[in-house]
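Only one structure is covered here, and it is reproduced in the block below.
The complex appears here without one of its protein chains, the remainder shown in place.
Chain IDs A and B follow the sequence of writing; residue 1 opens each chain.
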Amino acid sequence: MKGMAKIGVLVLTIAFLFLFPQFAGAFPVLFLTEIIIFSLFAMSFNLLFGYTGLLSFGHAAFFGLGGYAMALLAQHYHISMIPSLFISMVVAGASAAIIGFFCIRRDEIYFAMLTLGFGMMVFTLVHQWRSLTGGSDGITGFEVPVLDLMVKKFQLFSPWSFYYFALVVCLIFTLFLWMVIHSPFGLILRSMRENAERVSFIGIDIKFYRWIAFIIAGLVAGVAGGLFAMYDRMASPSMVHWTMSAKPVLMTILGGSRVFFGPVLGALIFYLLEHTITQYTQSWMIFLGAILIPIVIFFPEGVLGTLISWGKRFMKGAGHGG
Amino acid sequence: MRRVLSGLIAAVFVAAMVIGGGEAFASKGTIKIGSVYIFSGFAATYGQFAKQGLELAVDEINKSGGVLGKKLEVYFEDSHAKPPIALRAIRKLVYEKGVDFLIGLDSSGVAKGVVPYLKELKVPLLITHAATPDVTGSQCNKYTFRVSVNINQNVMAAARIAAKTKAVKWTTIGPDYAFGHQSWEYFQKYLSKLNPRAKFMKTVAFPKIATEDYSPYITAIMAAKPDGVFISLWSGDLVNFIKQANKMGFFNQGYTVLMSLGAATEVLYALRDQMPTGVWVGTRYWFLANNSPVNKHFVEAYKARYGVYPSYNAQNAYAAVYALKAAIEKAGTTDRMAVIKALEGLKVEVPAGDIYIRPGDHQAVLNVTWGSTAEDPKYPIRILKPMVIFKGEEVTPPVWETGCKLQ
Partner (left out) sequence: METLLINILNGLCYGMLLFIISLGLTIIFGVMGVLNFAHGSFYMLGAYLGLWLALHLHSFWLALLVAPLLVGALGAISEIALLRPLYNRDVSFQLLLTFGVLLILDDAVKLIWGAGYHSIDAPKGLSGTVHLLGSTYPVYRLFIAIIGPVIAVVLWFFFHKTAWGKMIRAAAMDREMASAIGINVPLLFTAVFFFGTLLAGMAGVLAAPLRAVGPAMGDNIIIAAFIVVVVGGLGSFVGAFAGAIVLGLVEALGVQFVPHLQMALPYMLLALVLLVRPRGLFGSE
């Protein structure tokens, strides 16, 4: 019964996401596209934060590298969408393998600082290598690659067609992350988060598992970055800056780091708040800060996490009563 | 888990209600203009001056019956001087507010990010400040126009002034993005033609936008002992640079100093008597350069309403509204394609003088003003004495040289 309801809700949500563009205008569709892409970015971050216990402050490096790979491919090689996105993913994953190799050697604050340091090194790389990356202006003026599905070719210019493409890609990688987390590998990650020492006693190489998690998170962030570069029609250094790394952190904390869909709800809340508040005032950061602080103090499990524990308590109470 | 999903669904529906509410469409009675400038950060005053100039023009036009009997309505958005944010702002203006035309853009970087996307949006944009030659050159398209002086024109004039000075060894200090690098590139190109003896030094400085401490760069340039320094910093960056350079004695070294955007009144008001005298400064409009009734009216009306003399950003925004008005009236309709046709080859008088929008690359041809800074008790800011005015045709490269292929 419970499982059926779960599946029902999931199917309804996905159906809603697919039907949304049928009754919404261009702006809401673009808006939702951005939310979907950032949801994937935040979920990839949360594989490290929520499930492995590593707070990365340089995750934008992989998001940005995916974006730059995509933009460079679109500008110079004109290959179609899926191979481009695949290459973006590989570029981001390969850099995550190199950077992760060093970062996973430290934990807590030191891990956060190392990822920050490496992330900003990538930032200076794209900022200074003008001949390749366009420096601080970034790469602009390329066309969105054609989506070639063998049987049919699609142009992804319009907000609607790009929305569907981004949605399908993000759903596939969400499923991928879900499978990773619910595999035996994911179980080991979670037990490492709870007590790394105990896990190492039973002969598991903690560093190796952390490294693999780091690479997977980097791969998926690269896909999100590749999509975002297409969505924005540009790759710019701001995609790699530490302030971009802070976004998935904020979204995840808002939504809840211990719940799979927490980052998704966080991204949604983040964008809705921003959109609503900026209609009245430019100072939306004050509001974001004023919302973030009580959440950190009173709802450490995030919005979704707190809702779930309330729900559980309510169900228990109801069970006793009945 | 069930709660997770039901929460999610509820949230998505709320989202749909908030943002799916309704796409605005151009209402019959008004012409909607979307406007994007920098309203925060190192160049916030530029957005403020542009907004004032634009609102002055719109109020004047609306008071005298509008355009084709329709009132003008303007929506402003902040680009934060960042290309992705500017793109987002333009999407919002076009898709959410349903604007008919776009006016604005400070910063070459922003322009290079936004201009290619206009082909998809199919909305005409009149650029009033961003100066990179690319947007009316290699990146040019049907929807992009520029009513203001670009890098080629400004720097060509700079090179002519530089060629007349005794300076041989030249270096530069410019912002580290498209504008700074391209300004230096064109300065070298034009000056080496006019003065084959000119040498361009290896020591150059490109501090990043919104640098707080210029002292290492100032030290590096002073140590290189140049004869001439071409400075393309602008806005708050130029103000900060000049204040710090004053303290380090930079202007007492006998260099010939050229500042391509030093005569922006935003900068002159911020510095007042801290602006050194005897420095060559360029601008995209100078309020004392033209005695025409149109300019006199503009300067007086602006001063009366806002208490300061108009800057180039104010004039350019003001001029863009009048250019758009002229084009709509010439076309006899607000249809975007017809207005684009009317803008091509349009001649219109604005405070800066007569401007002509070339059909070949959509760049306006207009006079370019440079001058040497001087004190004048009649003005609270430095003014230009002597002033040099270059004819637009003399400093604008031919269309074939721009790399633009519109036809």
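We adopt the following convention: contacts are C-beta pairs under 8 Å (C-beta built on N, C-alpha and C of every residue); 3 or more make two chains touch, one makes a residue touch a chain.
Predicted, not measured: the structure shown is a model, and the values here were computed from it.
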Task: Visible chains in contact with the missing one - done: A, B
TODO: Could you tell me which of A:Ile79, A:Met113 or A:Ile204 touches the chain that is not displayed?
DONE: A:Met113
TODO: Based on the whole complex, identify which of B:Tyr37, B:Phe145, B:Trp170 or B:Tyr217 touches the chain you can't see.
DONE: B:Tyr217
Open item on the list: Tell me which of A:Arg105, A:His182 or A:Lys207 is the one touching the absent chain.
Closed with: A:Arg105
Task: Contact with the hidden chain (one of A:Ala97, A:Leu272 or A:Leu288) - done: A:Leu288
Open item on the list: I'm checking contacts with the chain that's been left out. Which of A:Leu189, A:Met230 or A:Val249 qualifies?
Closed with: A:Val249
Open item on the list: Touching the absent chain: which residues on chain B qualify?
Closed with: 39-42, 44-45, 208, 210-213, 215-217, 219-220, 222-223, 236, 239-240, 243, 247-249, 252
Open item on the list: Touching the absent chain: which residues on chain A qualify?
Closed with: 49, 55, 102, 105-106, 108-110, 112-114, 116-118, 120-121, 124-125, 127-128, 242-243, 246, 249-250, 253, 282-286, 288-290, 292-293, 296-297, 300
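Heads up, the rule we're going with is that only the chains that are shown with their structure count from here on.
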Open item on the list: Counting only Cα atoms for the centres, state how far chain A is from chain B in Å.
Closed with: 37
Task: Touch list for chain B against partner chain A, complex - done: 1-9, 11-16, 18-20, 22-23, 39-40, 78, 82-84, 87, 91-92, 95-96, 108-109, 112-113, 115-117, 120, 139, 176-178, 181, 208-209
Open item on the list: Using the touch definition from the top, list the residues of chain A that touch chain B in their complex.
Closed with: 2, 5-6, 9-10, 12-13, 16-17, 20, 23-28, 30-32, 35, 127, 130, 135-138, 140-142, 157, 159, 232-234, 236, 238-239, 259-261, 264-265, 268-269, 272, 275-276, 282, 304, 307-308, 311
